[in-house]
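Heads up, one of the protein chains got dropped from this complex, but the rest are sitting where they should.
Take a look at subunit A:
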Amino acid sequence: MRTRTTWTPWLYLAPALVVLGGLLVYPIYQLGLISFFQYTQAQVSGGEPTTFKGFGNYAELFSDSQFWQVLLSTALFAGACVVSTLAVGCALAVLLTRVRALPRLVLMLAALGAWATPAVTGSTVWLLLFDPDFGPVNRILGLGDHSWTYGRLSAFFLVLLEVVWCSFPFVMVTVYAGIRAVPSEVLEAAALDGASQWRIWRSILTPMLRPILTVVTIQSVIWDFKVFTQIYVMTNGGGIAGQNLVLNVYAYQQAFASSKYSLGSAIGVVMLLMLLAVTLVYLRLLRRQGEEL
């Protein structure tokens, strides 16, 4: 009787697990496998035999000073993107609940437009807006032919604007839906007590929306850590002398453009472990506060 109860759920879960296993575990297994070999184009096409390298690829990666530099700038850049995206997304979500139907519709449509724009198109348009020769932004601000992509920070800032622009709609729509689900009596009571908008957000909405905020934060962390297209397009593949490289572009340049698949896999595994660790730590912190996702 006891064994049957423990096995029955697994039986029902089996089809889903098989699909998940095939789609998720197998590629990750291959990724891990390749990262332990010397596996370049020469090995794939049979020009040279495949050799086992153990942790050789990882050692090569960790001894590359540029990797650590890129890792640091990726973490800082992703952090800035996540914070800005959440701030803009949440602020506009609150705004959505406060305006009339028509402006709300307009804002929604504008946000959905930004969301639906492919990353390559969005990046190209932003680049054009800030173009030193033809861009309207310089003309409006009276900056002459100032180049936004020349300085390291200004180039990162420009990319940050684009990343925020194309990822805030997800946060906004999700949080807006969350706020709509909050019972209006609670908000009304707070307003009657004379709470300011900021106070309502901090003391009422944030705690009530915690599960939603958790999801959008984790999503944003994962997205922004993996940003590729925006950097690749807007800084011309990593900026002047590689000053704007982030981990994904670095992996592409170092590993896939040179067909060093094993090194690329090692970078992939490292990224996977880091994102997994960030997510787990974040979930652990939440659970310690007595919240369940």
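Definition applied: contacts are C-beta pairs under 8 Å (C-beta built on N, C-alpha and C of every residue); 3 or more make two chains touch, one makes a residue touch a chain; residues count from 1.
Definition applied: contacts and distances are computed from a predicted model.
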Per UniProt, the name of the complex member that is left out, chosen from "Extracellular solute-binding protein", "Glutamyl-tRNA(Gln) amidotransferase subunit A", "Cell division protein FtsX" or "NADH-quinone oxidoreductase subunit H": "Extracellular solute-binding protein"
Residue touching the undisplayed chain, where the options are A:L20, A:V106 or A:L273: A:L273
Which of A:L71, A:V182 or A:I240 contacts the chain that the document leaves out: A:I240
Missing-partner contacts on subunit A, residue numbers: 28-30, 32-34, 36-37, 39, 41-50, 52, 132-133, 145-147, 149-150, 236-238, 240-243, 253-254, 257-260, 269, 272-273, 276-277, 280
